[in-house]
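The structure that follows is given in the form of structure tokens.
Here the complex is missing one protein chain, while the rest keep their positions.
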């Protein structure tokens, strides 16, 4: 089969690999649709160290092609979505409820990290019973593929934000995860959501996914605007959806005492991320900084798919570009360089 | 009446002031016992800016001397404990449940900050119904005075730590608040508590209040020891009870994925407090950083007093020195310089 | 001033009363709009015992006419909404966070219970700072009045239901509180909401407020339908919005293991309310039964008003009838008898 791989740091390409085979608890999925994620760019640049001929990708849906002997309740030919994070569910961290930290810090992230990813004609899924979510008939693959990471991650950001009913939220950066965080905040009862974003196309999508106000940080201090809009107090919750220290510090500054900073951005640089001491109430003003990694699992995926089945939410408006798998290298390059206002490129198999 | 005041930055002394009078919802308390807190030293050094002839002190108990017209359910002559933090309970932050952030960030802290403190022969208490806690007959003033700040603050650190039953906790620094955090962690079901402390007297008290292990950070990296003792994983929760960036960073390093860093230390220096990026899982390993300020209020104080009434806990072993109020200046100097292994000095009126 | 009163059990009427005067922490509000609530009918029938010439009503908005001396941050002439429940915020139950249980069980309910209600030209509000919520200019009184009870109570039902994001909910009975529970469940991220209701007008409103399916219990066992729609499992949460034992038992039957039964109905009859033992997992299947009473307070009211200011929600579609205050007796009779498909009658002053 063909797989899109990171050959080494800085180099990608398509190569032939054998179709994987399942262990007793595993499944093999034949890919039908996939999305490219910016984190693959980080990986290729070396963010998690060297890899050799590692298949990339972690946002794929498809059809069950093979099942391990101990797998029950699933059948070959079933359409399924698989989350970017595929925990074992039986290790200590999983039993503690932190399945994304399966085995160790960030250890639930297996695709394109500790094993081949899902940007290939077939991919392997561990613990199939818990990690494969059947896709309802009414939900097309092109929509379902958004549950794999974008919806699960963005909504988690909102779940971690502890938004009071009718509360105020600021989402910093309206990339695809930020957009889903905006949507998530609205789904979870926020009364006012501000998106901090300067790119017009993203501003537009932010409004579409429910932002009550869009704040362009190139036109003035967004924290000052947020404070003004909230009677001087700041927001109940701020969501960091970029992974930059400057944005993180703004989140701390923009929240009111007792507020929550929900971090979902991948902080890729520097030895430290700084908290502004006074805005943090010298460590005493009841602010909470919460972090997390995309929660996976069939049960959660099924809940996310419900929003697509009912038509309440349409994430496919984020699909700005479409490619065949044969065009994957060009698509990856485009996403890597964020050309042509790209938000999410869909790959069809 | 006599009051112990901060005359200006760097200068303290005793002066005569009129006995305060109550507004409709207030009370005046005649002081019987008080503790000196290190935070008064910070204040005198200018940590919260200049003050002129401001009465110091926020850990006092006494007897009700006068009550406002609208106060019900209390009577003159009643023995009462008053928390360091005296919220209004009716402003927006109080109604949100963040009473220590009454009105604004840290705004529940009124004594020796926005109004005269409690190190005087009489002191004024706002919102008396909610802020005065009757002391049970069986509890002496010298024990009850520990509920005003030390027990409430230290126990809050443990409450914020989200300790699973039988979980592991590391408390960084065993000053009086750290000691009460150790005790609080044990009260809340911790299965293993490590105290990181190098001063022998404090190490001893740490063991007495329930530390299963004392780690002397002068003899090696305490985080390495914590990891070793927890099978490499780190603790479920780390409590910062010092207010230093180095200690805070160790808390982030010492916790396992999904763990909680409960900050109770007052961070008095620098523009920023740094988070070590990799130990924080690049912002994605489900760690939570929670902060807080001593929670006040009659209802909580009554629950804390229950531990003293039943004899389950004896905080008075922290009372290393005793003084008459006439000796307050010497006592303050001793506490300021941490002479003679002082932990908490008790002032009797 | 004129007031609509319960003269004695079974008898209502309009009478002259003096305009009330405020104590130091109180306010007097001149009424502009009010809603009639079915619970007043219960009261008049004797549900809470005898009362003599007690002013009825607890869903009123108006303009501040007078303020007590100790009240700050409000001004005469301001448009305000007042919740049906007006806690003191300083008693033990309030400090515990159960403000609706102010002082004692259900003790936050003061209007038309322990003091004159709000269906009069003027009404008295205790603890004004915490209980008066300024109404944004863009929100008309006729909409704001829905925050006093219907929105606050119905949304609380959904908040107590612990709905997982994308989870399933069944709301039993789509009267005004049930309708707001449906809306609340959608606001809080439910993925599928079923309304169990047989009256066509209410079925229609249920759909309008977000019900994905309406189940007519006169056409078959609604629990069987709910189980069928949820793959045999039952819903994550069931909301009892009627106050009947039969409906409560259906809630227990309709929830899956680990689910929540959120009770908001007033159970007015019998010595006991029965739990079906086997559907309750013989007391061991992780189900939770949660109860509550309309939460009040300025801070919550302000959050609810935000939904009206942004136009996200329009509760006025429940206003089926409108009356002048001079027609209050006829309006009350109509509501009492539920004539002409009445849902909520608005009274204008």
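Labels for the chains are A, B and C, by order of writing; each one numbers its residues from 1.
We take it that a residue touches a chain if its C-beta (ideal position, glycine included) is under 8 Å from a C-beta of that chain, and two chains touch if they have at least 3 such contacts.
Nothing here was measured: the structure is a model prediction, and the numbers come from that model.
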item	value
Identified contact with the non-displayed chain, of B:17, B:274, B:303 or B:348	B:303
Selected from C:69, C:286 or C:339 as touching the chain missing from the view	C:286
Chain not shown: contacting residue from A:130, A:161 or A:343	A:130
Residue of A:15, A:70, A:114 or A:278 touching the missing chain in the full complex	A:70
Touching residues (missing chain, whole complex) on chain C	92-93, 96-98, 100-101, 104-107, 164, 233, 240, 243, 248, 256-258, 263-278, 280-293
Absent-chain interface as seen on chain B, which is shown	155, 159, 164-167, 184, 187-189, 191-192, 212, 300, 302-304, 306-307, 310, 312
Touching residues (missing chain, whole complex) on chain A	23-25, 69-70, 89-92, 94-97, 127, 129-130, 297-300, 302
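Throughout what follows, only the chains that are shown with their structure count from here on.
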item	value
Centre-of-Cα separation between chain C and chain A, whole angstrom	39
Residues of chain A whose C-beta touches two or more other chains	164
